[in-house]
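Left out: one protein chain. Kept in place: all the others.
Letters A and B mark the chains as written, and numbering starts fresh at 1 in each.
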Amino acid sequence: MIAETCVLPIKVEPAENYLNAEHSIRSWLLTTDHKRIGLLYMVSITLFFFVGGAAAALMRIELLTPRADLVTSATYNKLFTLHGVVMVWFFLIPSIPTVLGNFLVPMMIGARDVAFPRLNLASWYLFMGGGALTLWSIVAGGVDTGWTFYTPYSSTYANGHVIAMATGIFIAGFGSIATGLNFIVTIHKMRAPGLTWFRLPLFIWAIYTTSLILVLATPVLAITLALMALERIFGVGIFNPAMGGDPLLFQHLFWFYSHPAVYIMILPGMGVVSEVIPCFARKSMFGYRYVAYATVAIGVFGFLVWGHHMFVSSQSIYAGMIFSTLSFLVSIPSAIKVFNWTSTLYKGSITFQTPMLYAFGFIGLFTVGGMTGLILAALAVDVHLHDTYFVIAHFHYIMVGGAVMGYLGGLHFWWPKISGRMYCEWLAKLSAATIFLGFNLTFFPQFILGYLGMPRRYPVYAPEFQVLNVLSTAGASILAVGYLLPLAYLLWSLRYGKPAGRNPWQATGLEWTTQSPPLRDNFETPPVVTREPYQYDAQAAELEAANHG
Amino acid sequence: MADLSVIQSATHAPQFDDAAQQREAATFGMWVFLATEVLFFGGMFLAYTVYRLAYPAAFAEASRHTLIAVGGTNTAILLISSATMAFAVRAAKERQRATLAWLLLATGALGALFLGIKGFEYAHEVSEHLLPGRNFHFQGPHPDHAQMFFYIYFLMTGVHAFHLTIGVILIAWFALRAWKTDAFAKNDTAVELLGLYWHFVDIVWVFLFPLIYLVNRH
Partner (left out) sequence: MHRLISFLFPEQASNLAAGVDSIFFALVALCGAVTLLVMVLILFFCIRYRRGSEASRAGKKLSSGLWETTWTIIPLLIFIGIFIWAAQAYFHMLTPPADTVSTYVVAKQWMWKIQHGDGRREINELHIPVGQAVKLVMTSEDVIHDFFVPAFRTKQDVVPGRYTTIWFTPTKPGKYHLFCSQYCGLNHATMGGWIYVMEPEDYACWLARGNAPISLAAQGERVFHTLGCSGCHAENSKIHAPLLDGIYGKPIPLSGGTVVIADDQYLRDSILLPIKQITAGYEPLMPTYQNHISEEDLTAVIAYLKFLGTAERKNR
């Protein structure tokens, strides 16, 4: 059985598709096909993921002992900056939107491509240009400001290539904006006949809301980084109190982007889960409209909570109270989603393929991440926990436990569509379990470390924190194995995987009605939509009828 | 059938169903782009507001060192260019090719004139040591705060001038195409979108002018 699915090379039926339409390198680098652009992004962010992951691995090994003995403090400071910058801007933010979003948005809405294919390609070049500059700034000597670039440290005191790195992020930011703009216009204007807003898959709702955030928040980050970098060049003091500037203004501007950015990372993951759960529960999404509304609500509220990063920054007590209230409110739509996913399972007919395991992992870890977010939104408790490992653990539960699990789940779900091949199921299940286990072992001890009072960004720490740090590092090594496995078996599947066929999961959704891998123009005939999404019951009834007939 | 597809591909790109969908998508895309631009300038306007409220005296003092006559002239130039642009969009709609080319040329020339005058103004300010940095020199009680004003001034007007430069280049290219080809004969959307962009850049200036030149001037 195992040998059959995993080893035997089986040829895909020789259909013409987007992968074999053209072969030259030029046809990839100059492609305007949204599916190929999605793959360009996939390769690029995988590269960035392993760069950021290598930095994380070095940090975790360094933290095995309370002294700075593997790397110096100076190096460690550069490592966490590199890890944060690369993972946030060059992996997490692009991950689902640019890879799965690019591949799926036109297919899910029954279009031939995004509205502006050349702009789409330009986004990738902006992304890569920004990424190259950022990597250069690291190779050339690094930056030690942390990914948050707090002033006046970044603008006046830090050495290193702050300007180059900020410019890299600035450029990549315009790639993000272009992607968001493309998706918004595509979703508004290019839906197939009959595909009304409330017939859209929830993945599209998620990508739509994410795109709104990309378009409205990213320019603020761009101008903030520009102000900081130019301040460094010209020696002006708008963020430097020694010259009359206000360092808190930077924090306000920075978090006005960077808090919504968390929703850029998590909303698409939620979108993936909303596709996977109904499919493997063989049941329509429970409370579809509420989940759609909740998605938009998260996007809107997400813009109003940035000040919860500043409860101990000396912003006014009343600002703190307002931001705390709003932070509690933003958690409600997230809770609604979790409850709706759970209810979808009720009276379903559940199977446990890999994407479903990731979806369960997502729900569990996201719930822990979200609930610990409430602990941090509670004002007095945040005073103690701010800038400790508790915060680190919390946002890794959201960003890694949530966003990365969502990305991997989505990748496994749509891999048959993207590549036309099935991967090795038992290996995939094994790696999902490994990631879940390794993740919890890495980050759960950090909650305790944080409450004990270990501040973040510490290469040297008090000896009583060592045991928990060792546990965390042990978990990280398991996690690393979990991340390397999919790379291996997914590549393997490209050549040796079983042909997937159009719809290996019997999923609803337009993307499954075309061949795998799809044609350059996605569909043989332009689709027309006549019913609501996730009609698994109707599908089952039809199959039943067909069998009897 | 074959003939029909040729006509289709001439009027719209392959990812669209028809020309109407393409026009709607392009127009909507421009509005989304302008929304992103508003937020981009918004960050600078916020910084300006914060520090003007914090240091009203220094900002008033610094503002008196700007050349109001030059700024006023430039405002007038941009407003006129907006009018010629509006007429150009109308000419495109009415398929008046030569008029369109001339009006675009006029708009572009006015934009270039603005940039020239702005360049003269910058040169004057640099010679007066008002460019932030090592050579900045300001007679007054609070040079640091005046420097903030000039920092935000140079940044905002610089970003604005950058937008305007792109506009001028596009307009010149469009004028050439209108003159040489009948690119806009069937499809005036591009001209309309260029008009939207141009008006947006003008509106930004309409906000910049009082913030820069008219602080506490009586």
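Throughout what follows, a contact is a pair of C-beta atoms (placed from the backbone, for glycine too) under 8 Å apart; a residue touches a chain by one contact, two chains touch by 3 or more.
Only a predicted model underlies this, so the values are computations on that prediction, with no experimental measurement involved.
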According to the contact rule at the top, which chains on display are touched by the left-out chain? A, B
Candidate in contact with the missing chain, chosen from A:Asn77, A:Ser176 or A:Thr210: A:Asn77
Contact residue for the chain not shown (choose from A:Thr46, A:Thr367 or A:Asn503): A:Thr367
In the whole complex, of A:Asn17, A:Thr46 or A:Ser313, the residue touching the missing chain would be A:Ser313
For the chain that's not shown, point to the residue among A:Gly129, A:Gly235 or A:Gly348 touching it. A:Gly348
Among A:Leu19, A:Ala158, A:Val262 or A:Leu490, which residue is in contact with the omitted chain in the full complex? A:Ala158
Using the touch rule from the top, list residues of subunit A that touch the missing partner. 68, 73-74, 77, 144, 146, 148, 150, 152-153, 156-158, 241-242, 244, 246-248, 281-290, 311-314, 317, 320-321, 324-325, 328-329, 331-332, 335-336, 338-340, 342-343, 345-352, 360, 363-364, 367-368, 371-372, 374-375, 377-381, 383-384, 386-388, 448, 451-453, 455-462, 464, 467, 537
Listed in rising order, the subunit B residues that touch the chain left out are 55, 57, 141-142
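One rule holds in what follows: only the chains that are shown with their structure count from here on.
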Inter-chain centre distance, subunit A versus subunit B - centres from mean C-alpha coordinates, in Å: 35
Enumerate the contact residues on subunit A facing subunit B in the complex. 106, 111-117, 177, 181-182, 184-186, 188-190, 215-220, 222-224, 226-227, 230-231, 233-238, 243-246, 249, 253, 521, 526
Per the contact definition, I'd like the list of subunit B residues that touch subunit A in the complex. 13-17, 21, 24-25, 28-29, 32-33, 35-37, 39-44, 46-47, 50-51, 54-55, 132-134, 142, 144-145, 147-148, 151-152, 155
